[in-house]
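As you look at this complex, bear in mind that one protein chain is not there, while each of the others sits in place.
Chain nomenclature is as follows: A, B and C, assigned in order of appearance, with residue numbering initiated at 1 for each chain independently.
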Amino acid sequence: MTTELALWQAMVEARAFDQAMCRHNGHWHEARGEEAVFVGAYADLGPDDVVAPHFRGTCAVALQRGTSPETLAAGVFGTRGSDSGGHWRGDICPTPGPRSIGMFSGSLGTSVSYATGAALHLARTSPGAVAVCSFGDGTANSGIVAESLNLAAMLALPIVYVCQDNQYATSLPSAVALAGERVSDRARALGIVATDIDGNDVLAVREAVGQAVARSRAGAGPSFVHALTYRMGGHYMNDPETYRTPEEVAAWAERDPIARLQQLLVGHGVLDPAEAEAHSAATHARLEAIVAEAKERDDEEITPTVSAFAEDVRPELRSAS
Amino acid sequence: MTTELALWQAMVEARAFDQAMCRHNGHWHEARGEEAVFVGAYADLGPDDVVAPHFRGTCAVALQRGTSPETLAAGVFGTRGSDSGGHWRGDICPTPGPRSIGMFSGSLGTSVSYATGAALHLARTSPGAVAVCSFGDGTANSGIVAESLNLAAMLALPIVYVCQDNQYATSLPSAVALAGERVSDRARALGIVATDIDGNDVLAVREAVGQAVARSRAGAGPSFVHALTYRMGGHYMNDPETYRTPEEVAAWAERDPIARLQQLLVGHGVLDPAEAEAHSAATHARLEAIVAEAKERDDEEITPTVSAFAEDVRPELRSAS
Amino acid sequence: MTRMTMSEAIVAAVADEMAADPSVYLIGQDIGVFGGPMQSAKGLWEAFGAQGRVIDAPISEAAMVGTAVGAAMAGSRPIVDLMFAEFLALTMTPLALEGASVAFRTRGQVTVPLVVRAKCGVGPHRGHAESCVGMLMSFPGLKVAMPTTPQDAYSLMRSAIRDANPVVVLEHMSLLHGARAEVDPELVIPLGAAAVRRDGTDLTVVASGLMVQRALRAAAELAKEGVEAEVVDLRSVAPLDVGLARASAERTGALIVVEESWPGSGPAAALCAGLLDTPLGRTGFPVRLLQPPATPVPFAASLETAFVPSVADIAHAARTLRSTMRGTVTA
Partner (left out) sequence: MTRMTMSEAIVAAVADEMAADPSVYLIGQDIGVFGGPMQSAKGLWEAFGAQGRVIDAPISEAAMVGTAVGAAMAGSRPIVDLMFAEFLALTMTPLALEGASVAFRTRGQVTVPLVVRAKCGVGPHRGHAESCVGMLMSFPGLKVAMPTTPQDAYSLMRSAIRDANPVVVLEHMSLLHGARAEVDPELVIPLGAAAVRRDGTDLTVVASGLMVQRALRAAAELAKEGVEAEVVDLRSVAPLDVGLARASAERTGALIVVEESWPGSGPAAALCAGLLDTPLGRTGFPVRLLQPPATPVPFAASLETAFVPSVADIAHAARTLRSTMRGTVTA
């Protein structure tokens, strides 16, 4: 199991990458404030497990799983060094692979069905392996999520669904868009074991997901974890944020997941405050440099030939023109 | 409110039409045993209300709403006298209109969203009017049903959803396909008032739907009624029914909704047993004659010109060929 | 007459129709206080929100369109702001297979007056470029407009809202917030009518969306070389104005079709079919297709640039076509 210190470090690294992107990339979707959910949920998985993170936080999960920040940054800028060679958006699909699911178009929701299918594959071929799949509160309303959960329950698939409820889908509050009291009740209605947790407490996330994963590994089927958190930044850069008050944002700043764990670790004597600050500063500086360097390569790395992507895969489908 | 005697008569007429179709049309989907659900649910609606019955029972609802059996039978056989002039399947879409929704392709599920939209229209333009919308236990799993219920709850729309749970989607038992204990819990999870009732008791159906309609008319938003019933016949004519036992079918025959209400009415002195039999026999004979006559017109009524349907509606979209 | 961007013109058309007809309402994501993605609903919340006619919807595109179909059958005239055209792929059953079929199936007794707005195209957004226009054009009864000027955007949107059946309005992200131009609110432009954007005598370039702009730039270049290209803007791709395209090409003697959509489907393929579907069964002029390769829109800026036909590609194709014509006197 990942140590608490490592969780803290992973959250710091996630934020450092995220904040550097905020500075350098106008198309970035900031994840500040939600680190506890995606770091906690994916911390203790093995290489045979399938990860399907929500787009907000997906680069952090890739970092955690060992992708280099250089590769990830290349993916976000769309340059040759990315895992798709610049062919696809690395911000929402950083490391596509047989055990790693991202967004394959700009449509939310389908990745939940892909993760469910991956879990079906695992159930048939690798008993004990699991899939973990996150999605936002907004995405939770799409029909394919309901269909996927029903299939997973019916087939008792080894999958843990994590609703990363940052309380907004762009401008629409989850309190309005998610009819009913708790989104987790939708899972309960399907006979899926569900818990509602504080998504700004990384230890609570790890605990809840960990228990769910253990149940799945033992063959007890799917689980659902509803992690309540808060999107500290706008939906995207330059979001006017007319739909919420500065007071609301400020109140949630008090509950910053990184500061919270840091305080706890300092309290336990695991972390020295000065060391913590130094580590944080160094991490931010390191990632700032990596991201700034990656940005430099924007636009200049890939030979603009059609054949680079058309011929690679399916010669028979090339346009005759 | 429809009298109990009228409910009985409507169920008898529904069955008579249904059984005549079983004899004369190899493409018919038998509804025997489920009459209490669709007769009870649509009995007390006004002309301004929107009806969106499940395909199994939709002709009976049209009968109840005043469409003549001759027109309906023409629709099922696809002859000129149908409400679509033979252009579309009258068995699954008997009387399409601004207040009457059917299946507009062979796909199940979308009609639930159409009914929900009709309810949105009613809420904006005709306060007090409602939509009633039924769907099978199998259809309940389609994503658009989940999406529609969420929208209806969020917008507090005047609609009553009725799950006509005949315990099978073709061969798949709802006990298997509908994960979770009660399908109604899916509605409860969205904050929708839901009840679970005996779908072979037409009075219970009328009562539950009636209360739900009253709530909707008063502006209290959507409701959900889960009516448990049983499909006495095969999914379609010639269904081998390898997926269930004759004993199971026989047990449900004991709970025939028509016989049940008849017994009650006889007990209350509202109906004389001999009169009841005579009325039944006469109704069956009448509908047998109508359906047999309609079948005769099969294939011979519509001039087979392309223009009959292509030019009617949209000249600009005709094929040049 | 006011000067507007294409985006402003579309919003103005929606606002004018909403003011004129209480049965029109708008549903979509982030169209409330947020003002719509990329300002697609700017000001509508303030004007019509209190009347309950600007409905912020959750992520559930199929139900958004499905409820609009049902409301339209019942008597409303809904406009769905679907955000991006990619999401149309989530709505094909209610929108295309069924919504567009109701008028046929009922012989016009029941119609489905419904508009779906969707942004598409390569552009500043760097994502959500796919228009899925081929998919839309593969169902009978579904109309599809694709304006390229503020005036067309305004007039086509009004025509779409007034149409008795479903219309998809594709809004190209590279054009939406372009230059302002005069818009005459009285000008009616029917769906299904292409327009000649530039007169020419030497060859015809037919295009839609952003490709119209590029065709015009290529025509300006060619003019310097003494080649006068006629540029036809399809404006609507369903119904498709094959007649105007054919007439122009017959006059100029050659046709280039430039599309941002994939080969084998969409406006280019439909046009080819339409051109051959005559008693003669062949064209009297050579045809050249310029389209992206059959792959998804790539992400890297350089790859994206190579993906979509450029001004230079169009000019080059025109030169090549003309030299071919000189080389082969008979077909």
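Note that contacts are C-beta pairs under 8 Å (C-beta built on N, C-alpha and C of every residue); 3 or more make two chains touch, one makes a residue touch a chain.
What you see is a predicted model; the values in this text were computed from it and never measured.
Counted over the whole complex, the shown chains touched by the missing one are A, B, C.
Only one residue in the set A:63, A:118 or A:189 touches the chain that does not appear here, and it is A:118. Per the touch definition above, the residue from C:30, C:81, C:130 or C:260 contacting the chain not shown is C:130. Within the full complex, the residue among C:22, C:178 or C:286 touching the omitted chain is C:286. Residue-level contact of subunit B with the missing chain is found at 27, 78-80, 84, 86-90, 105-109, 138-139, 141-143, 169-172, 176-178, 240, 242-243, 298-306, 308-310, 313, 317-321.
Listed here are the subunit A residues that touch the chain not shown: 50, 83-85, 87-88, 93, 96-99, 101, 104-105, 107, 110, 112-122, 124-125, 143-144, 147-148, 150-151, 154-155, 309, 312-314, 316-317, 320-321. Where subunit C meets the omitted chain, the residues involved are 86, 89-90, 92-93, 96-97, 101, 104-105, 130, 132-135, 137-141, 238, 240, 254-255, 262-266, 268-270, 272-277, 279-289, 293-296, 321, 324, 328, 330-331.
The rule is short, and it goes like this: only the chains that are shown with their structure count from here on.
Any chain that touches subunit A and also touches subunit C is listed here: B.
For subunit A, the chain whose average C-alpha position is most distant is B. Measuring from the averaged C-alpha position of subunit A to that of subunit C gives a distance of 35 Å.
Measuring from the averaged C-alpha position of subunit B to that of subunit C gives a distance of 40 Å. If you average the CA atoms of subunit A and of subunit B, the two centres end up 44 Å from each other.
Multi-chain contact residues of subunit C (touching two or more other chains) are listed as 58, 60, 62-63. Subunit A has residues 141-143, 176-178 in contact with two or more other chains.
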